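This report concerns only the one structure given below.
Of the protein chains in this complex, one is absent; all others appear in place.
Moving on, here comes chain A:
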Amino acid sequence: MSTVDGLTAPVDVADEISTASRRRLVRRRGGAGRSSLGSGARWAGWLFALPALVMYAVFELYPIITAVQYSFFDWDGVSAATPAGLKNYTRVFTEPQLLASIIHAFILIIFFTFLPVLLALVVASIVREIKSKALGATARTMMFLPQIIPGAASAIAWTWMYSPNGAVNQMLGALGLSSLQRAWLGDFTWALPAVGIIGTWLATGLCTLLLMAGIGKIDTSLYEAASLDGANRIQQFRAITLPGLRQEIGVCITITIIAALASFDVVFMSTQGGPGYSTQVPGVQVYQLAFTENRIGQSSALAVVLSLIVLAVILPIQRFFREK
């Protein structure tokens, strides 16, 4: 089938590029070792990287190291600290509310990752078909708009929409669905999905933009060949668009999963973890432990655990989307 043949083309191109660049890399590396350039050139490279490395060390590595350090102490941030051993860590896994907050973060992945990626795939495939330049640009701008609004600001706007007399309930009422009206953010069952939808709204724009850029790179002749062979839109989507977007989807999933697991602004501005503990997430807990309760050690331990969880989730995903 020619669709399948066509499918291998971009991969071949990618392979060729990467093989070529690798060959070049090998040649350069071999050359540097033998030629008269010597060690000076090698240090020059580091010199160029130095400003970035310094920033990275001061604002990334140092805070990470101090967080790990604090996590082994009982410290209020002001007075002398007392060693706490692994106590702060055992509490993360034994305190039901801290554990529940981690579970909530995983539930948010549905709303921050799966829904946006699905929506973005649909939207990107539709926008691809829009022939008018003006319409296409308008569609892209509309989709990207949520991305340029700060999460905190959109959380406030959504809080108003979710309020008992807000837009969501008004729309339900207008549609004759007043039985579904509820105080969304005050409802123990619906608060977490409601918060999640805010995340969906925020992430869809970014995913759409990334996927549209990816679709732009796919050779249009593939679509032409496929339609000549009688493949319908859905078949084209499955055989050309989806495999062609593998890398972009990987990026979307990685970014949004991190956003879900480390979510802070949306939850903090909309519910602060309530009602009860139903929308509590580790990001908000880390903040509250450190800055309202002055338990720097406990807060750092939760932050370290959260970072490790993010890594544990992200690394296999990275691997999956890179393997081919």
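The criterion applied here is as follows: a residue touches a chain if its C-beta (ideal position, glycine included) is under 8 Å from a C-beta of that chain, and two chains touch if they have at least 3 such contacts; residues count from 1.
Note that contacts and distances are computed from a predicted model.
Participant: What name does the UniProt record list for the absent chain among "STAS domain-containing protein", "Fe-S cluster assembly protein SufD", "Tripartite tricarboxylate transporter family receptor" or "Probable sugar-binding periplasmic protein"?
Facilitator: Missing chain, per its UniProt entry: "Probable sugar-binding periplasmic protein".
Participant: Identify the residue among A:Gly45, A:Pro150 or A:Pro164 that touches the chain left out of the display.
Facilitator: Within the whole complex, the residue contacting the unshown chain is A:Pro164.
Participant: Check the options A:Val68, A:Ile107 or A:Val313 and report the residue that touches the missing chain.
Facilitator: Missing-chain contact among the listed residues: A:Val68.
Participant: Which positions on chain A touch the chain that was left off?
Facilitator: Considering the whole complex, chain A reaches the absent chain at 15, 18-19, 61, 64-73, 75-83, 97, 162-164, 182-188, 272-277, 280, 288-289, 291-296, 311, 315, 318-319, 322-324.
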